[in-house]
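Of the protein chains in this complex, one is absent; all others appear in place.
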Amino acid sequence: MADAVLTLRPPLIDGDKSIAQVTHDVCAPMEARPSGLWWLALAASSSLLLLGALAIGYQIAVGVGTWGLNRTIGWAFDITNFVFWIGIGHAGTLISAVLFLFRQRWRTSVNRAAEAMTIFAVMCAGIFPIIHTGRPWFAYWLFPYPNTRGSLWVNFRSPLVWDCFAISTYFTVSAMFWFIGLLPDLATIRDRATAKWRRRLAGILSLGWNGSYRGWQRYEVVYLLLAGLGTPLVISVHTIVSWDFATSVLPGWHATLFPPYFVAGAIFSGMSMVLTLMIIARKLMRLEDYITLRHIDRMAKLVILTSCIVGLSYATEFFIALYSGSSYEQFVFLNRAMGPMFWAYWTMVSCNLLIPQLLWFRRIRAYVPAVFVISIFVNIGMWFERFVIIVTSLSRDFLPSNWFHYAPTRIEIATLMGSFGLFFTLFLLFCRFVPVIAVAEVKGVLKYGISHEEGDS
Amino acid sequence: MKETANHSRVRKYLGSAFLTLVLLTALAFSLLVLVPKFSAYALPGNQRGYEPAQPIAFSHRLHAGELQVQCLYCHSGAERSRHAGIPATNVCMNCHRFVSASLGAIRAEDAAAKKEGREPRRIVSPEIQKIYDALAITDQMKPEPTKESRPIQWVKVHNLPDFVYFDHRPHVNAGVACQKCHGQVETMERVRQVEDLSMGWCVNCHRAVDRTGLDGKGNFTAASAPAAHGNTPVTHRVYASIDCSTCHY
Partner (left out) sequence: MSSGNKHYWKALEEKEGGPEFLMDAAQDLVERGPRQFGRRDFLKAAGFTVGVAFATGCSRAPLQKAIPLLSQPEEIVPGRSLFYASTCSGCNAGCGVLAKVRDGRPIKLEGNPEHPFSQGGLCATGQASILGLYDSHRLQHPLKQGNKTDWEVADREILTHLASIRSQHGAVRFLTGTITSPSVLAAMQEFLKSFSDSRHVAYDPLSNSAILDAYQQTHGTRLLPHFHFEKAEVIASFDADFLGTWISPVEFTTAYRAGRNLEEKRVSYHVQFEPRMSLTGSKADRRFAVAPCDFGVLLTHLTRLVAKRAGISLDWAEPDASSVPRNCLDELADRLWRARGRSLVVCGSQAIQEQVLANYLNHLLGNYGAAIELDNPSLQAQGNDQDLESLIAELQTGKVDTLFVYGVNPAFDLPGDRWREALSKVPLLVSFSQRMDETASLAGYVVPEPHFLQSWNDTEAVSGIASISQPTVHPFAETRSLLETLSVWNGKSNSGYELLRDFWRARVFPRQKKEPNFDAFWDRSVHDGYAEVAPAVVKTKPFDLRAVQPILRSSANANSLALVLYPTLSMLDGRNAYNPWLHELPDPISKVTWDNYASLSPATAKKLGVNNGDIIRIDASAKNLKQLELPAYIQPGQHDDVVAVALGYGSRLSSRFAKVGPQWIDALLSVGENGLVGQNAASYLELKDGALRYASTQVALSRTEKQRELACTQIHNTLNVPEKLRPAGSGPRSIVQETTLAAFLKDPHSGVEDDEEKEDLWPTDHPYAGPRWGMVIDLNACTGCSSCVIACQVENNIPVVGRDEVRRNREMHWMRIDRYYSESDDGQVDVAHQPLMCQQCENAPCETVCPVLATVHSEDGLNQQVYNRCVGTRYCANNCPYKGRRFNWFNYSHDDHLQNLVLNPDVTVRSRGVMEKCTFCVQRIQEAKIEAKRRGENVVDGAVQTACQQSCPAHAIYFGDLNDPNSRVSKMMQNPRRYRVLEELNVRPAVGYLTVVRNRDQESKEEQHG
């Protein structure tokens, strides 16, 4: 008997919860009055958001010149932030869609938050392509639409146009996926709600979910289909984003390696962002039983994997530069490592490659604060990765007479902070009004690893 | 029992068919009503139909239509310059030095004078008087030192945004009729913009001309290119480029 128990895999959810408990545990924080800590966090993030809004307002009113760009360096913070946020998004889709298809049951307690993160991240990302244009009020010209210019379409050869399609698709699908997944839980909220407005609102949003057998069946099918739809997006979106650089002639950008490199980087950064958020959430909302050390452990393993892929890409870039025999290419990479912006490069390497290696040790994976700190490092490192790729390459291209340096202005920094403000504001509101854990799904894996009947994985 | 079943089925069938029919007619009607409305809808910046009042009630119908004055007689710039140009006031004077009023009015005055047995006075129509005022001259064509001459401030009818560089020369010299863009001006009392002058409108005409040629001249093709490059001038063929820099620079 004892042996039998020992052979079982560890359960996914600790504390031997009853179904009712699950519902309660997850919904309680929403129904209780928000803690002071929450208010504090919201105040902080929303003031950041306001700062960002002011910065963007000023920039649009006065001109892109309020950024530190120049005739040599046409992109810097703007596109760096864009790629950074798009990257963050990927983990969400990966967890919710890919892991779903791979029947990774442990995902159930993190997928909801991860998907939310995806959507918010894509929102943040979406701002930058628009505001980085010289005439944002004409940004809609990037979409093909019938016009009186006889007719004048967009340039389908331009990666920026592909971006438009990729990102809008990505956002739509992720949002839909998230919302469908929310339906049963919204219904739960509706049924538990005491406040009238909450009942009415949840009622409308839950589209009259009644938990009927047929409802569940349809739900499962749609969810599976959307998962199937979402999975290729994980690959496609960042591949296309990477083409913004890969299709150019600029040494340091013009690299066939970019698509896989960027996708890996995206999942890497996304995973660490999920870790960051989950670790905060489980602490604040006392969800340790649901988001267990085992979840953190698994995600940490994914982080190591992607970190190594990214590291390999860094090495490959240098090798290809050497192998290409193009002195421009070789110089650009030497310049990255040893040129005037070496600090950015080494920040990137240490944050993305060296520090994550600590996660090889089980003891560190099990020690939550360490994992948290590492995940923060990775976020910083991944931001710098994009910064290094964009800025150092631009600052030292073909003609020495063009070489110049770049320094961000106050406006740019404020805009970056503003994007974080937006992200966290949205996330805090999400924690407040939506179950951060997919109640229905968790119930499905509740007995997992406890009774003998269920042992699949 | 059975009948009723059939009956109901039939009724259901009929009902749905009827419904479909109703819906279809409704759709047809709405299309009939909406589509023309929609096509008539002008986008912002489209000034088709613009017909501003002018300082002088100059009638193109009278001058270009009835009197058959050639367009280029007054708008002589069209051949030589980007701007067709508004005629200088002394161009008006070529005729209006002598013509100061409508024939009817002058006849009437002559009749009246004969009746009263006096010299007929010179009749000057109020509109033509404005020309004389502009030049500060009397109806006897003598300068009026007291008045200061000031040019007539016509209101421009056909306006393009100024990132568009339209040039009359190639069009006029290629044989594009003025009416093609300006409409039947010779029938207008007051000039009205008849085309929307949108980019699409320009480009489509250029495309057409490139296919068909214009005014008896062939179109410029890659086949005709070598010749065009040697001695025979490009200009023996019509070539309406749709390069951006044809109009935008």
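By letter and in written order, the chains are A and B; residue numbering begins at 1 in each of them.
Assume a residue touches a chain if its C-beta (ideal position, glycine included) is under 8 Å from a C-beta of that chain, and two chains touch if they have at least 3 such contacts.
Model, not experiment: these values are computed from the prediction.
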Shown chains touched by the chain that is not drawn here: A, B
Contact with the hidden chain (one of A:Ala20, A:Leu37 or A:Val249): A:Val249
Among A:Ser18, A:Ser47, A:Gln217 or A:Ser327, residue touching the chain not depicted: A:Ser327
Listed residues A:Asp185, A:Asp397 or A:Glu441, member touching the removed chain: A:Asp397
Residue touching the undisplayed chain, where the options are B:Ser59, B:Thr89 or B:Ser102: B:Thr89
Residue numbers in chain A that touch the chain omitted from display: 58, 62-66, 68-72, 74-75, 132-135, 137-139, 141-142, 152-155, 157-161, 164, 244, 247-250, 327, 330-331, 334-335, 338-339, 394, 396-405, 409-411
Interface with the unshown chain - residue positions in chain B: 44-45, 47, 50, 52, 77, 79-83, 85-91, 134-135, 148-156, 159, 161-163, 165, 167, 169-170, 173-174, 220-222, 225, 228-229, 233-236, 239, 241, 243-246, 248-249
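Operating definition for what follows: only the chains that are shown with their structure count from here on.
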Chain centre separation (chain A, chain B; CA means) in Å: 58
In the complex with chain B, residue positions of chain A that touch it: 147-152
Residue ranges of chain B touching chain A (in the complex, touch as defined): 43, 46, 196, 198-204
